[in-house]
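Encoded as structure tokens, here's the structure I'll be asking about.
For this depiction, one protein chain was excluded, whereas all remaining protein chains were kept in their positions.
Chains here go by letter, A, B and C, matching the order in which they are written, and residues are numbered from 1 within each.
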Amino acid sequence: MPTALPRTSVEVSDFQAVRDETERLAARLTPEDQQIQSMPDVSPTKWHRAHITWFFETFLLLPHLPGYEPYDEAFQFLFNSYYEQAGPRHARHERGLISRPTADEVTAYRAHVDASMHRLIDELVVARDDLADLVRLGLHHEQQHQELMLMDIKHVFWKNPLRPTYNERPDTSTTAAGPLGWVTIDAGLAEIGHDGDRFHFDNETPRHTQYVGPFRLADRLITCGEWLEFMADDGYHEATLWLSEGWATIQREGWEAPLYWEPTASGWHVHTLHGTKPIDPDEPVVHISYYEADAYARWAGARLPTESEWELAARTLGNAEPDGNLADTEQFHPLPAEPAEGTLRQIFGDAWEWTSSSYAPYPGFRPAEGAVGEYNGKFMVNQYVLRGGCCATPAGHVRPTYRNFFPANSRWMFSGLRLATEV
Amino acid sequence: MPTALPRTSVEVSDFQAVRDETERLAARLTPEDQQIQSMPDVSPTKWHRAHITWFFETFLLLPHLPGYEPYDEAFQFLFNSYYEQAGPRHARHERGLISRPTADEVTAYRAHVDASMHRLIDELVVARDDLADLVRLGLHHEQQHQELMLMDIKHVFWKNPLRPTYNERPDTSTTAAGPLGWVTIDAGLAEIGHDGDRFHFDNETPRHTQYVGPFRLADRLITCGEWLEFMADDGYHEATLWLSEGWATIQREGWEAPLYWEPTASGWHVHTLHGTKPIDPDEPVVHISYYEADAYARWAGARLPTESEWELAARTLGNAEPDGNLADTEQFHPLPAEPAEGTLRQIFGDAWEWTSSSYAPYPGFRPAEGAVGEYNGKFMVNQYVLRGGCCATPAGHVRPTYRNFFPANSRWMFSGLRLATEV
Amino acid sequence: MPTALPRTSVEVSDFQAVRDETERLAARLTPEDQQIQSMPDVSPTKWHRAHITWFFETFLLLPHLPGYEPYDEAFQFLFNSYYEQAGPRHARHERGLISRPTADEVTAYRAHVDASMHRLIDELVVARDDLADLVRLGLHHEQQHQELMLMDIKHVFWKNPLRPTYNERPDTSTTAAGPLGWVTIDAGLAEIGHDGDRFHFDNETPRHTQYVGPFRLADRLITCGEWLEFMADDGYHEATLWLSEGWATIQREGWEAPLYWEPTASGWHVHTLHGTKPIDPDEPVVHISYYEADAYARWAGARLPTESEWELAARTLGNAEPDGNLADTEQFHPLPAEPAEGTLRQIFGDAWEWTSSSYAPYPGFRPAEGAVGEYNGKFMVNQYVLRGGCCATPAGHVRPTYRNFFPANSRWMFSGLRLATEV
Partner (left out) sequence: MPTALPRTSVEVSDFQAVRDETERLAARLTPEDQQIQSMPDVSPTKWHRAHITWFFETFLLLPHLPGYEPYDEAFQFLFNSYYEQAGPRHARHERGLISRPTADEVTAYRAHVDASMHRLIDELVVARDDLADLVRLGLHHEQQHQELMLMDIKHVFWKNPLRPTYNERPDTSTTAAGPLGWVTIDAGLAEIGHDGDRFHFDNETPRHTQYVGPFRLADRLITCGEWLEFMADDGYHEATLWLSEGWATIQREGWEAPLYWEPTASGWHVHTLHGTKPIDPDEPVVHISYYEADAYARWAGARLPTESEWELAARTLGNAEPDGNLADTEQFHPLPAEPAEGTLRQIFGDAWEWTSSSYAPYPGFRPAEGAVGEYNGKFMVNQYVLRGGCCATPAGHVRPTYRNFFPANSRWMFSGLRLATEV
């Protein structure tokens, strides 16, 4: 189970806990499952496992561990994702064509790098904060890929008419969502962004002042039941509800429901990591695009929150951070039966919430030096920010300042929505 | 020549002045020139002339002038651009395939609608402010298309190896740009957006408060000479200067310079409305994408301004609005030889300046009721705001609050850049 | 009206008759009509008019008329179709983007080349058979483009929701097609190909021996009425009737009927050069692809003839060649009320008949020397031969040995089918 990482040092056991969690998630998959790239956005499980290993090899072992030689020269090419400063790389959309190294060979690669990382941590990291920072970055990077592995394998199994399952269905029942409540936040200056205490990504900084006007925020996520009402009201066929680009997209793609929803003789069903099941009207809707979130909000007479509004509200009115992720069971936290007045429910760890904010640098943003500076900054165009963390997000990645981001037409992540309005 | 429209009423002569300017701009073109759609973004001149006429027919004459019958039923289909509420429409990318109505037949259509509009203005508009508002919107809409006509015909002629010219080269010489100066603006709360006095588009409202941090803004646009330095320093081949999506774009498209630039044995030349000429190093660079503007700024150790920063600076430190557009000669205003301390030059009417701001609704934004509500709001995704107006912009469209917007890869408008930095 | 060209000499009046016919066909079109390229296969009328002029300029005037200078250097680039040996050329799919030269300017170009050609014919051709051959080739080339002009403008008008007409509907009525008869041809050796007497294209030679087995050939073309039966029997939805590639094509393209057919409340209608009219069940079906012709034949328990079978039958049992084309009225020859026993009807000048023969060189085929050698040979792959000539074919192009060819998915030519079977 992933854990929030302590900030002041990195122990071998911290390192290995994250590495082991990756292998635990992959252990349910056959070598063939780990091979598939079901669309260009998806990477094979095997590739994820190797790439996050390459990260440690490239940014820690090769430059810093004396005498370390590359495990395999070709891996530098095969498992570089997008780091221009780390040299040329294999074409992203062809990751599924690489049968070798096999899944077992990747396991061996991981073991080799782990052993060397143990040496590096024991011998060098203790005395060098800069290396500790890099190790921590590598571990958070690996955790991000743990979430991607779950998102991706869900899509891989979706493309297979046999509809394999990733794991067993959890033995839980949902609590009733109840009526939507609202909280009101007054206008004023707010400090937005991470304060630098504990681990964070560069895109969460610098903390800076923003004027946030008065607004209202829904006290929970929109449910599948509410989404069915939108569909029943012809939401997918009423052009005036949609952004022009969104309307063109749903026409072209033939979208009539969220991703993974399927009509059956007994109503809408949904594909999950634990199989196909009937829609649960009390669960939060997920796997919707920005366009769909925006259209729903317009239909509901509301709008999406900005990321500043969301962060301000989450910091002051959010429920406690979840004590552990629900990743490999794809389930949502039970809703409190009676929400406390003026608090927000489901703010952390259920669904990534679309905001209306385009992903952009904060005032004064400076990416890190060197290749790891490519981690976030170069993607700051034509993407929209999502906040809050989903059921597949490692716990250490759930915080008020965390900025996730996807293009407006992406749906394969666990993306939902929370409404906002003017006061 | 277009003129700023008075706000309190609309006279037939105001109306006809704008309509006549459109015809004056088209008069230099053959029927064949008016037929061409050189890429999906471009519309044929003839289509522009008909579409802006359709706007008056659809939103004024048909609903409000008693007894008015459509000039031709098919025109409702052919010349609707994107108004879902006004019914189905011809495919945008096939506008160049419509040989009939001919250019002459469009002229007859315009005359018919003009005559009816005269009646409507004389008989109805005087007593109804709502109709006066719609007429004014129609005229500003027509002026926007005047600029598009010039942008589009420039591209049409670019695709022709014969390189026809639109008009004669103006008999002017550029003044030296001189070194780049900077102005500093202090942090504070600013009122952003139009105050509602005089004509404006809905996307400029509501005026609202924003906190704008301290920043510095360059006192003029980046010149072609400076762009040549960027190119000479391998700016188009250094991946770390580019947004990831921008780098992919310039690789795919093979971009090595701004649009319309061509290498020749005697150096870089540029295609203009008045023919091909050598690059003038003192002129502002135009026809660059957001990606290129952003990469240049990174290379220069600076960034693009936000639209709030730009608006605040333009309102307080901008030079006076130009007294007339330079549209059909594609020339730039001469730079003042000695800029006054702390003022901004070339802020209005030279080049559309890319900002780093994604095009989004202002807090509390509400589109107009009915089909004209589709004018702006539904485009508010995956586009970036440009400010300031260019040499082809009608004078009445040059103001501190005006928001132009284009996708990040667009280059066929007169787009340039002005640098900003933190203080 | 085009005429069969005498073989032993070329007179100025012969030349000018063909040239004038081109202009007569174009005279019904506006400058805008002449500008349109409605799909990559289609060329603008204006381009046709210029290209066939370029042919004379490039292959006759420039190399052979002393002192002749190019009318416009750029035309060498703009109006070369596909002759690699004649230098680089404008991209085929962008022919519709060239507004200049205008239609009027092309008229002037034609007049200039005509005057020079008159000189060349008077002064040089009389004494040089090789030049006479080239002039004749140029004139037959121009006549081929006359047919293309009609095919292309029909498609251009089809893409326009206004459905303009090219000319008036002819005042004729169809005769009843009557039941399909069959003729039987015995097996034996046959001489296939042109004997070299009179004008012919290189692809019709050399005449050579083939063994043609016994076969039966339908005595007339398949009618629209018969095609409606195929459609009513779900012909477009029964996979086993189709070649695999054909089935994929009709799925992808959504074909449910021949090109230009449209369902209406009062039954199927068809777009013609003289407007939209109800399907006439006695007319031959045209505008079908090879895939459709093949599927129909399979449905009917028959097959397509080979080109050898067709040529052998046409030479021995065909009706007389038509005395003039019906090009610009798009009508078919009336069927003889009582066909003579053992003769073939509609063999010449009604519809291009798909054969099952892939377009290939005859044994011993040698293309002409020089650039005109690119005329036919280099297209001999992945195309199928059609025989017989259609209602838009100039009379001089209707003969038993003439080989027309198109890719299997082409439909915008006047293509129909005649059934064959084994004996």
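We adopt the following convention: contacts are C-beta pairs under 8 Å (C-beta built on N, C-alpha and C of every residue); 3 or more make two chains touch, one makes a residue touch a chain.
Owing to the predicted nature of the structure, the values given are computational and were not obtained by experimental measurement.
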List the displayed chains that the omitted chain touches in the full complex.
-> A, C
Residue of C:93, C:208 or C:277 in touch with the missing chain, whole complex considered | C:208
Contact residue for the chain not shown (choose from C:84, C:195, C:234 or C:262) | C:84
Checked against the full complex, the residue among C:31, C:96 or C:246 that touches the missing chain is C:246
Any idea which of A:74, A:108 or A:423 touches the chain not displayed?
-> A:74
Could I get the residues of chain C that touch the absent chain, sorted low to high?
-> 82, 84-85, 187, 189, 208-211, 213, 215, 239-240, 242-247, 290-291, 294, 303, 356-358, 360-361, 363-364, 374, 378-382, 408, 422
Taking the full complex into account, what residues of chain A touch the chain not shown?
-> 30-36, 38, 46, 74, 77-78, 90, 94, 96-103, 156, 159-162, 164
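Simple rule for what comes next: only the chains that are shown with their structure count from here on.
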Rounded to the nearest Å, the gap separating the Cα centres of chain A and chain C is 60
Roughly how far is chain A from chain B, going centre to centre by Cα mean, in whole Å?
-> 38
Please work out the Cα centroid separation of chain B and chain C, and write it as a whole number of Å.
-> 47
Two or more other chains in contact with one residue: find those residues in chain A.
-> none
